[in-house]
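What you see is part of a larger complex, with each chain still in position.
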Amino acid sequence: MIARKNTSFIGIMYFAGHHLIWLGLYMGLITVLYKVAGWTKLSIPWLPVSLIGTAVAFYLGFKSSQSYDRTWEARKIWGAIVNSSRSWGSLVNAYISNSNQTPAEIHAIKSRLIYRHIGWLYTLREQLLVPTPWEHVSLKGQFGKVNVQRREKFGVGLFTDYLTERQKRRYFADVEQLNGAVNKATQIIRIQAQDLAAQEENGNLAVLKHIEMQKILNCFYDEQGKAERIKRFPFPRQYANMSFIFTCIFIFLLPFGIVGEFAKLGGFSVWLTIPVGMLAGWIYIVMELVGDYSENPFEGLSTDIPMLSMCRTIEIDLLQMLGETEIPAPIQAKHDILL
Amino acid sequence: MIARKNTSFIGIMYFAGHHLIWLGLYMGLITVLYKVAGWTKLSIPWLPVSLIGTAVAFYLGFKSSQSYDRTWEARKIWGAIVNSSRSWGSLVNAYISNSNQTPAEIHAIKSRLIYRHIGWLYTLREQLLVPTPWEHVSLKGQFGKVNVQRREKFGVGLFTDYLTERQKRRYFADVEQLNGAVNKATQIIRIQAQDLAAQEENGNLAVLKHIEMQKILNCFYDEQGKAERIKRFPFPRQYANMSFIFTCIFIFLLPFGIVGEFAKLGGFSVWLTIPVGMLAGWIYIVMELVGDYSENPFEGLSTDIPMLSMCRTIEIDLLQMLGETEIPAPIQAKHDILL
């Protein structure tokens, strides 16, 4: 998540400036061929290009809008995790009780249920950050390398040591039970469910309250599954690719369509094909790019939703519900990026 | 929330009139260069500018629509808080009962549960009004200063003394328990949950009804978390910034694209570039601005949703449910602004 109102000029150039280079070269090439080499036959009428431009802009608008929806849904899912986690903490506090047990014993049970939940949060986050084949860091060659670097420099790489050894010991106490689990987060919730059943059997949890707490666990399954849906089911590639190809076709035709119009103005004006073509093409490319990066909100890049920060927020709230006083600090944005 | 049908001309000029100034200067400059200085080579063909204008209008439409959704969702969330609060009051009244206790004792418990809830409402509102880095009041330099002034003069500054000392005493009775709480609202609900558990233990609340009331508390966590989602996760800056930059590019190209067309009409007509360019550019800027202000509905500005007014509405309804007769007055709009 980018955490400042306006990106600086440098930020924009870093994000999409390099596209100006090849756009400039391409626009320049066509203009040179037209003007210097005199291949005036390169020109085509503007009007069909304009229609293609309009149709492609529709399609890009559709892609932008759907990609935005994916990011926003991802944020909603994690928001729901925040909310249910607070309910979880609140229920653990209010529902677990037994006058036959010492307060310390009860507190130990409560802590275990809450620590294990925090462990689930961090586990889920780690699972969601494993790259899939269609994410930017998985691209071949130079494109992938740049994105791996970005991931290091402006993405998850910024936040590596977010848990101390003591935190890890507490939150992942039953890690050995999870060896071999294909989906660790799923099995953690299953352990929670069995722990609740054990508490009911021990008389620490009334059956009605047990059922309510199990419902919250089911909510966690729902939210986990929803996040995995966004992670594992890409924006359908038939749409995403075609949008990219249409943009390429439009930019390919663009200089042919405008060079003649500029040439009509006479003299020097034909050279204005280059900057105007660059700007028009760049707008289309950036529309495409913004959609492209926003469609995968769990990539580990700066356009991700801030999972780590939300994990920490929940951790703090839950620890304070337990009455603990040694509270970790909230995650701060680094270089205006919050993850 | 602006609470009148039509904004006056002055209101519009106050909101966006100053943009006409630099638009006029810029359009004027290009026209002067073209006409007076005779740099007729400044002209570019209209058609690519028109295509850019169409594509940018799409993008602005997308931004407008998403910003509207953020404002509307914020209002829905607070509407849900209103509804659940009424249910809360109704349940407190209907479910807390014990024939072994005096009516006064029961009334005291009911009052406490309801007062604390009102305290939660005002606390949540205060928390949502803390500025984030991407809000207008956090902008650097002149832009931020103007918005801080607006916040004072037409925003939250209009409504400062909304709670009397007596109200504060009642609603924030357990304030000392919240010292050090990172998120006070979260912990207030936790206290409510523990109070309910205590009522069950004391025999004032049947277990089934306890569970129902706890569910309402979980709803409050949900709504609080949803409001925090909108507050803390901005409209993704990659979209918002690009929309701004595209508008700038379009306005930059605009006079070059039209000055030649106007010049063709001959004589004086070229000077019409200035007012027409101003109007066209202003429409784009205002579309961008309206989206920009609506995307953050908890900024403390006049386009906010009316949180204070809703807190008061709930407060009145709940106090009347308790049978109280000394009821505060509803919040009235000031200068046609209701907060």
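In order of appearance the chains are A and B, and numbering begins at 1 in each one.
Here is the rule we use: a contact is a pair of C-beta atoms (placed from the backbone, for glycine too) under 8 Å apart; a residue touches a chain by one contact, two chains touch by 3 or more.
This is a predicted model, so every value here is computed, not measured.
*Asks:* Of the identical chains, 2 are shown. What's the total across the complete complex as given in this file?
*Replies:* In total, this homomeric complex is made of 5 copies.
Throughout what follows, only the chains that are shown with their structure count from here on.
*Asks:* Which integer distance in Å separates the CA centroid of subunit A from that of subunit B?
*Replies:* 25
*Asks:* For subunit B, which residues count as touching subunit A in their complex?
*Replies:* 41, 43-45, 47-48, 50-52, 54-56, 58-59, 61-62, 66, 132-136, 138-139, 180-183, 186-187, 189-190, 193-194, 196-197, 201, 207-208, 211, 214-215, 217-218, 221-222, 224-226, 228-229, 233-234, 236-239, 241-242, 244-246, 249, 253, 260
*Asks:* Which residues of subunit A touch subunit B in their complex?
*Replies:* 1-7, 12, 15, 46, 50, 53-54, 57-58, 60-61, 64-65, 68, 71, 75-76, 79-80, 82-83, 86-87, 89-91, 93-95, 97, 206, 208-209, 212, 258, 261-262, 264-265, 267-269, 272, 276-277, 279-280, 283-284, 286-287, 290, 293-294, 303, 305-306, 313, 316-317, 320-321, 325, 327, 330, 333, 336
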